[in-house]
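Note that one protein chain is taken out, while the other chains of the complex remain in position.
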Amino acid sequence: METIRVTVWGEFRHEKKNPQVAALYPDGMHETIAAALRADPRFSVRTATQDAPEHGLSEAVLANTDVLTWWGHIAHDEVEDAVVARVQARVLDGMGLIVLHSGHFSKIFKALMGTTCNLKWREAGERERIWVLEPSHPIAEGLGEYFELPQEEMYGERFDIPAPETLVLMSWFKGGEVFRSGCCYTRGKGRIFYFRPGHETYPTYHDANVQRVIANAVRWAAQPPSPKVIFGNYKPLETLE
Amino acid sequence: METIRVTVWGEFRHEKKNPQVAALYPDGMHETIAAALRADPRFSVRTATQDAPEHGLSEAVLANTDVLTWWGHIAHDEVEDAVVARVQARVLDGMGLIVLHSGHFSKIFKALMGTTCNLKWREAGERERIWVLEPSHPIAEGLGEYFELPQEEMYGERFDIPAPETLVLMSWFKGGEVFRSGCCYTRGKGRIFYFRPGHETYPTYHDANVQRVIANAVRWAAQPPSPKVIFGNYKPLETLE
Amino acid sequence: METIRVTVWGEFRHEKKNPQVAALYPDGMHETIAAALRADPRFSVRTATQDAPEHGLSEAVLANTDVLTWWGHIAHDEVEDAVVARVQARVLDGMGLIVLHSGHFSKIFKALMGTTCNLKWREAGERERIWVLEPSHPIAEGLGEYFELPQEEMYGERFDIPAPETLVLMSWFKGGEVFRSGCCYTRGKGRIFYFRPGHETYPTYHDANVQRVIANAVRWAAQPPSPKVIFGNYKPLETLE
Partner (left out) sequence: METIRVTVWGEFRHEKKNPQVAALYPDGMHETIAAALRADPRFSVRTATQDAPEHGLSEAVLANTDVLTWWGHIAHDEVEDAVVARVQARVLDGMGLIVLHSGHFSKIFKALMGTTCNLKWREAGERERIWVLEPSHPIAEGLGEYFELPQEEMYGERFDIPAPETLVLMSWFKGGEVFRSGCCYTRGKGRIFYFRPGHETYPTYHDANVQRVIANAVRWAAQPPSPKVIFGNYKPLETLE
């Protein structure tokens, strides 16, 4: 696969209402994430936001997306079910999906996981240390043994998700909690990665390690087309004689 | 857990329309399944069918069900979304769920898996040999290395499910296909088992090995209440000093 | 399975040399662990120690053991390879194995895992908080969302083990590390549980939650005999016609 076509999706509401968030992300978190991805010449990056028609996720956009990243928070319920179904079908057909931070409660993540995706949280600007559990996993490429974010929102276990197929990253919080912060899944032909950090009031998406994890995850989740699978009534019995 | 409260749910449509099915299951497949389960005095078994009010799955019934078994086929779409959501919530809260045969396409299984749950099929009354891949798993207790069904509908891979947490049984079909026939999952606090055999035109649910697998699966899926998990805003930071 | 026959194995060296350890465990750590298990009338508990003939693990002892617990530290290399091979064979044949703390570096655990089982450590008597990731797992039964040990040796990731089949417990350390503290495996017909806490200079095995986890793990790892598997040359081809 030469070029990886990435669509960075953002809810883009906090940035318009909260001056603190706007100061950190003047063009929206999605543009910061997209700009970092554009540093890799293999990536062709576009952005889409919730308030665009069809949330910016038309059939055509999805058909031309190899990997979609998703950040949402206060407007999950406003995402139309038809678009969620369209994204889910595209993931099952092979598109990668990177779910960021509060996207754990998005309709698309819950639909793909089948669980509540609930968790503990605390906004206390506390230190997060993210440990690499699987140093040879492609999503950990170029990281050290851990990296730190000086201020983040805490997310704590129990995180109500299916056990990840691969658990790459684990967070330690100063306040006493742990969290499965980097979780890999396969659903249908698609690869899904959940990545924890990214509360809107902190400069998390400007952090070089966070940007590296997202870029690694995009490369991991992008896949060449796989062979068409035949479903339904199947008759090759006679060929066996 | 002394008594395991089992609800055997049946679509109960084929039996009323197709004399061949009615001959095999005069009171419905669900009653045959339930009768076999009643051989274990630890089980308290009731049945419920799709055409009862609320599909027989009121809040009260589910609250008093430790394990639910599910067989449906031609009327999946008629199951109300509100009941599906109720069953899903109860599974995530700890109820076991045994999904049988064509139940792979039920709304509840698809909602819990997040995938299409599609597969190949062929109605040719061909021999199925079901191999035990994990002989020490509780669901395999009392089985031999394999058991056979002389006539069954074929289901073939690719079966579009998340990779099972434990793959206990694997089917071989005379016509040349294989199928993941016994698949274990945990979702939320609930345990889920998919078990392949059970086409309505064959006497599958009268088979002693099939009955044994279902009973084993009920015992495996039944769990004592687990501690309440605290979700949401969480403040014990100060206790750490 | 009515009675579960447990053998609690201890290296029993620190207790004889270090007065601090002897004060905590006058009869050895293994006797403290065994005494706690005896509170369950379903358990029939014996102990064995490294300096007994055959390390206390004769063929007869193993044949009459359903679950073996293992604590070793400074004398791993003195455990005879023939005894390790005997224990491994018995695990693969269905005996449960609970590996405690520094047992991560035992010959038997490394042989069953195939990896170095290496990790970080620090003896600083720091606070450990052990979180339950899977609240409905039998090994978590009766625990709260977490429990704490006021003073323990730190173990930190990367823990060089195969990814656990089920990751039940995760440790948080005051000093900034996380660790996979409760790890389930199946090898052959046997179930294996690794449980982190238990440095000899702390009263960890007197802790009620630690005792509960070990007892839960013994119940989880004990299994009824499973059917004999046929290996080798296999000829039933003709039966298929």
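Letters are used for the chains, namely A, B and C, taken in the order the chains are written, and counting of residues starts over at 1 for each.
Convention: a residue touches a chain if its C-beta (ideal position, glycine included) is under 8 Å from a C-beta of that chain, and two chains touch if they have at least 3 such contacts.
These numbers were taken from a predicted model, which means no experiment stands behind them.
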item	value
Of B:M170, B:V210 or B:V229, the residue in touch with the unshown chain	B:M170
Per the touch definition above, residue among C:A35, C:A52 or C:A163 touching the missing chain	C:A163
Where the unshown chain meets chain B, residue by residue	129, 131-135, 145, 156-159, 163, 166-167, 170-173, 176-178, 180
Hidden partner interface residues of chain A, rising order	94, 127, 132, 134-136, 138, 140-145, 165-166, 174, 186, 188-191, 223-224, 226-227, 229-230, 240
Residues of chain C in contact with the chain not shown	88, 92, 111-116, 118-122, 124, 126, 154, 156, 158, 160, 162-163, 165, 175-177, 185-188, 229-237, 239-240
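In this section, only the chains that are shown with their structure count from here on.
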item	value
Remotest chain, chain C as reference, centres from CA atoms	A
Averaged-CA centre spacing for the pair chain C and chain A, given as whole angstrom	37
Residues of chain B engaged with two or more neighbouring chains	165, 186, 188, 229-230, 240
